[in-house]
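Left out: one protein chain. Kept in place: all the others.
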Amino acid sequence: MSMGDTSLVEWIATSLLVLGALFYLAGTVGLLRFPDVHCRLHALTKADNLGLLLVCAGLGLLACDWQVAALLGTIWLLGLLAATVSAHLIARHACRDHSATSSRTGSA
Amino acid sequence: MSSAVLFVIVAALLFGIGVYGLIIAGHLLRKLFAINIMGNAIFILMVAASGPLDGKPDALPQALVLTGIVIAVSATAFALALMVRLYQLTGQASLHNNEGGDD
Amino acid sequence: MTEAALAGLVFLPLLGACLLLLVPRQWRTALVLLVVVPLPVLLLPITAVVWQQQAVQMAVAGHALPLGIVWRVDALSLLLLWLNAFLLVFVGLQALTRFPPATPAGLRFWPLWLLLAAGIHALLLSADLFNLYVTLELVTLAGIGLIATSNRPAALQAAMRYLLLALMASLLYLLGVGLIYAEIGTLDLYEAGNLLEPGLLPATAMVLMITGLLVKAAIFPLHAWLPAAHGNAPGPVSALLSAIVVKVSIYIVWRLWFWTAEGWPMPALELFLGLLGAGAILYGSALALVQKRLKMVIAYSTVAQLGYLMLIFPLASLLAWQAAGFHLVSHGLAKAALFVAAGNILASLGTDRLRRLAGLDQRLPLDVFTLALASVSLMGLPPSGGFIGKWLFLQAAWEQGAWGWMALIALGGLLAAAYLFRILALTCFHPRSHGHSSRLREPPSRASLAGLLLALAAIGLGFASAPILTMLASAWPGVIAP
Amino acid sequence: MNLAVDSLIGLGLVALAWQAISGRSLFRGIVMFVVFGLTMALAWARMGAPDLALAEAAIGAGVTGALMLVALRRLVQLHPDQPAEPKRARSRLALPIALLAASLVAVIGLGAVSVDREPGRAGVAVMDNLAETGLSNPITGVLLVFRNLDTLLEVAVLLAAFLAALAVFRDQEQAPAPPRGDLPLVGALLAIIVPLTILVSVHLLLAGSHEPGGAFQAGAVLAAGGVLLILAGRLQPASGMPLATALPLVLGLLVFSVIGLAMMLTGAPLLALPGLWAVYLIEAAMMISIALTLVLLFAGASGLRRERP
Partner (left out) sequence: MISWLLPGLVVFLLLNLAAGLVRVARGPTPADRMSSALLFGSTTVAVLLILAEWMSEPAMRNVALLFVMLAAVISLAFFGMPRDIGAGDDEP
């Protein structure tokens, strides 16, 4: 399949997938570089979800089948729900022992 | 270097790590990790070693491995309950080996 | 008719265990009796058929090989089935008093006991390598669960160590099964015997499987978990574990060695396995001599007596086969009697330390008599079953001119006599020192009776040896083509 | 390109396994082990075994991870002051034995993989006879028709493991600490995920006959729903084994055994299932038993009772 005759849909799908991968990269960089838990959670949930959306969109276009696209959509929505609830719970857990970590993260 | 050979090498490494962990792990929880890792290594070997049958791996070893996974889960769940109970009674989650065991 | 009997053997205890959790409290004892008592009756039709045709074969779910699982009963598995039925009835008698089914402790104990019985029956019937793995796991988990019903830390520690070793052993066995399937594409034990030629992979698979099974059978030097597990488990549980649960692993090793790896030239391995048996006899007996607790002496005696079952490898002849099979049964009955008596003593005295057993023969005459009778069989004094077993072993060794093995067999008997007489001397000939408070709860008569009946069976086996030996002869692979 | 993906997954498995058993903090070990489970699902996917990927995901993500975290919490709560990690056993023999084991398995595996033999005779027989069972997923065919004794005994193993654990659950029935004050988000999570687990498990159950799925994966997903309810405090462990708990617990074994034995009355061999309806009935009963057993194992109790927030 040379590049010449790839149809427009595949071209869009490819760009969506690559963009999604970049957002995942952003999420991982955020996880590694940001100073404390809350920033990391922030970076993680935003970037990864957007990455997942783009990947699902790209794959939905590639699969060009409504049933698969609907399933990908539900997977993304569930991903949103899982990310928000998990981030919220982890943040609350981190807050509870905030006193223990604040001194350390300040110095790190 | 087909993928089957690669997964066999991964299975061998995992088996080695499992055996190593089983011997040196201090805490019982890590010994359970080690046993689960050894189990997964053997399951990988069973599926990788079975010849492909019209494209898909042979169905029988997969059924055997599925049975093995459920047995591994039930054994692990019991081992965890036993470990917690042992810790509750002896305050020790490791096996100090006294063979006799006096009452 | 025999198919219904075979199905009943496995499904009666299985359904019994399920129903036990459902029926109201007052029906539980009746349900337990309803399940355990008919088991020997189910064995009668099977025995009749095996007596004529040497083996009964049944394809489960009607699928022929290599697709389905095949049940096959020959004289050897039938012998173990009879031993197990006997144990379930008599040791069950003591378990009924120790764990009354109506109590919460009974509700924890009896379903596991019935699942253990179902697992043992399913294992003895099955001729499929992977099915043996599943039944082995069922037997192991139910056995360890029964050990864990005792609340003492020592028992739980022993249960944990046994569980870890048993899980690792099962994985080794499973690895062997996976390799054999990769090699010949079928899982049937007997069909594998025809298809499998000696080679690097099959030999490695066989070594892996036998190593795993030897860990589960607690053969020296892989026996470390047994003394603590059998010594600290509740009375009836130690009896069943020592008498049959460790034996089923040896049974599978025999199946693998004499059927699946039939005719493979492995003289070095035969000798090595024999030496393991010798090590077990000497090491087990030596440690049994120095133990401070009655149940630990009996547990180490199990390690020693299991060594005898390994002598079949170097002395592979018809006579040695009959000797090993007979020893397996007679040791099972005698060891169960010892553990039942020890359980009664522990329950009534509160301790089984040998120092505290002085003058016990006046206080617990029936249990001490059971100890004596069972010791007679274990030592191999005529006319007990143990004597027949050892005598046949000596004859087999004599036939092959193996003086070393003959000396070992005799020495094993002497050592057994040593550590058993030490117990009897302590309980009978030492006067009861009055310092000890005589806080003594009389054990229920049914429990003592159970021990006595088992000991009498161990002795009586000596008289009923003829039919058993002829049937055993029919199971020797040399005689029938598998 | 295939090799790049496989080698990365293999590398991940080995690294995660190593981190799970070494390292200092037990909590870190558990997280590594959970991620090891995730990667195992990827490995099964790459090896073309979707049923196993499904089972690994359902049991690994749904039950095992939470089971180990709660076990660790019970350990820390029992003796908060004690260091969770006793010092490592000093054994110089560990490394040589491990290397020996690894090389032994490598030699065997390569030996088994390198010589390309014809596929297993039993596997071929499964494919040939699959049509008559009315099922098109060979794995469900093996589990429920050709080798159904394995499956029946395995459900017995799960029941035995639960009864053994029951013998050990003494007075540690203190409830896993429900979050203080019911969090709004957890309520929403339950409202969406729990009904979804029921829907997905029924789908997996029905799909099991023609695509990857089946009683085990469905049971594990259903169990994950129960685990969620317990973690959120909606279900509390209760002592005592009422009939309402005991019946579903043994339902799988009862239905399978009764149908298997009943067939013998009509002269058919033991465990020969009469038709596809029997397969579905048995799978549904097993799903309920497996789910309830895993949930009770997680709760560490013999029963459950509802808790109005």
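We call the chains A, B, C and D, going by the order they appear; numbering starts again at 1 in every chain.
Note that a contact is a pair of C-beta atoms (placed from the backbone, for glycine too) under 8 Å apart; a residue touches a chain by one contact, two chains touch by 3 or more.
Every value quoted in this text rests on a predicted model; they were computed, and no experiment measured them.
Put simply, the missing chain touches A, D once the whole complex is considered. Here the missing chain is touched by one residue of D:A45, D:L110, D:L247 or D:L281, and it is D:A45. The omitted chain makes contact with subunit D at the following residues, 1-2, 4-5, 8-9, 11-12, 15-16, 19, 23-28, 31-32, 34-35, 38-39, 41-42, 45-46, 48, 50-51, 53-54, 57-58, 61-62, 65-66, 69-70, 72-73, 76-77, 80, 83-85, 176-179, 186, 189, 193, 196-197, 200, 204, 207, 211-213, 221, 224, 227-228, 231-232. Contacts to the hidden chain, counted on subunit A, fall at residues 1, 3, 6, 10, 13-14, 17-18, 20-21, 24-25, 27-28, 31-32, 37, 40-41, 44-45, 48-49, 51-52, 55-56, 59, 62-63, 68, 71-72, 74-75, 78-79, 81-83, 85-87, 89-94, 96-97, 100-101, 104-105, 108.
Operating definition for what follows: only the chains that are shown with their structure count from here on.
Here the spacing of subunit A and subunit C, counted between their Cα centres, is 58 Å.
As a whole-number value, the distance joining the C-alpha centres of subunit A and subunit B reads 32 Å.
Each of residues 130, 134, 137, 141, 144-145, 148, 156, 175, 179, 181-182 in subunit C touches at least two other chains. Each of residues 105, 108, 112, 118-120, 122-124, 126, 147, 150, 154, 157, 160-161, 164-165, 168, 170 in subunit D touches at least two other chains.
If you check the complex, the residues on subunit C that touch subunit D are 3-4, 6-7, 11, 14-15, 17-18, 21-22, 58-63, 66-69, 107-109, 111-112, 115, 118-119, 122, 126, 128, 130-131, 134-135, 137-138, 141-142, 144-146, 148-149, 151, 156, 175, 179, 181-187, 200-201, 204-205. Contact residues of subunit D toward subunit A in the complex are 183, 185-186, 188-189, 192-193, 196. Residue ranges of subunit C in contact with subunit B, taken from their complex: 130, 134, 137, 141, 144-145, 148, 152-154, 156-161, 163-164, 167-168, 171, 174-175, 177-179, 181-182, 224, 227-228, 231-232, 291-293, 296, 351.
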